[in-house]
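Shown below is the structure under consideration.
Omission of a single protein chain aside, the complex is shown with its protein chains in their original locations.
And then chain A:
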Amino acid sequence: MIEFKDVSKTFSLGKRDVHAVKNVSLSISKGEIFGIIGFSGAGKSTLLRLVNMLERPTSGTIFIQDIDVSKLSSKDLRTRRRNIGMIFQNFNLFNSRTVAGNIAYPLKLAGTPKREINKRVKELLNFVGLADKEKDFPDQLSGGQKQRVGIARALATSPDILICDEATSALDPDTTADILKLLKKVNRDLGITILLITHEMHVIQSICDKVAVMEDGEVIEDGNVFETFTDPQHETTQRFIHSVQSDLPSKQILKEWRSSGGGKLYRVIFKGDATNDPVLSTITKKHDVDFNIVYGAVRELQEKLFGNLIVSFTGDASAVQNVLNELNTIVELEEVIENEG
């Protein structure tokens, strides 16, 4: 659906060059919700704006539905853009137009007949749950309502792709959840491929199928959300994951644990099926060892379970070793080292 091939974008600011996007190759398939996460200045917005050519690549090519968009004439590009809806962090609604006027605008650009426009606007207002706000002006709406109008407007010309630049970053947690739900509905019910960028891991966690992590203009890691979450390769990715789920108790608590004579701590990671069986209790019982879950959680990611527990074992030293060996064959296990946390 969307394919970046070795794409770079450099801005020249006087003498200084800013390499906003560096040699990015990514492939986004039809029907996916693909999230790009990165800290501020990582180049996410620039990468996203390359999709609808608001920014032109310095090198590399971008294929959208097998068409090299960097080669399109400006007229063809304008037509292509109707197939790529875009929503923004600050909504970017037209203040001089009503809600209905905002949603009708892209349809007018496309030359849709007036009667059809009216029908489509009503349809979209119902879809985003704003049927009663038709005649309001943007400044009369809340943030969440504004973003709903933004989404309706982006969907007006029935695009195949929706790109979202930090669509929920200006919203409170409840409203964010509502908008994410709506985006999921856009993806599920309308089959629209969504490419979103964010700096919030929970956005990725709650709606994305695939994720790419960006740092300094480069994609440093990408893949399935479940795999990336449960087995992050890169330090930045780990930092993002810790932002939504700390996998260790605080330094303070660890210190207290150790000073009160607590034994060695182990991190036990369960993925998918392993979460269904009572592995810990079965194995410890077998070797006559006690276990104590000091910290941890089991959570759902892309409809699969993922557990991360910090456990201590008490019993005969060789029995504990046997437990560890056996556990290691079923789940991921590692010792929590002294200065972690």
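Here, a contact is a pair of C-beta atoms (placed from the backbone, for glycine too) under 8 Å apart; a residue touches a chain by one contact, two chains touch by 3 or more; residues count from 1.
Just so we're on the same page, contacts and distances are computed from a predicted model.
Colleague: Name the omitted chain as UniProt records it, choosing among "ABC transporter permease", "Cytochrome c oxidase subunit 1", "Carbon monoxide dehydrogenase small chain" or "Protein-glutamate O-methyltransferase CheR".
Modeller: "ABC transporter permease"
Colleague: If I consider the whole complex, including the chain that's not displayed, which of A:G60, A:P106, A:G144 or A:G217 touches that chain?
Modeller: With A:G60, A:P106, A:G144 or A:G217 as choices, the missing chain is touched by A:P106.
Colleague: Touching the absent chain in the whole complex: find that residue among A:F4, A:F34, A:F88 or A:F226.
Modeller: Looking across A:F4, A:F34, A:F88 or A:F226, the contact with the absent chain belongs to A:F88.
Colleague: Hey, which of A:K30, A:R78, A:K255 or A:K286 is the one touching the hidden chain?
Modeller: In the complete complex, the chain left out is touched by residue A:R78.
Colleague: If you put the missing chain back, which residues of chain A would it touch?
Modeller: Considering the whole complex, chain A reaches the absent chain at 52, 54, 77-82, 84, 86, 88, 90, 92-97, 105-106, 108-110, 137, 153, 157.
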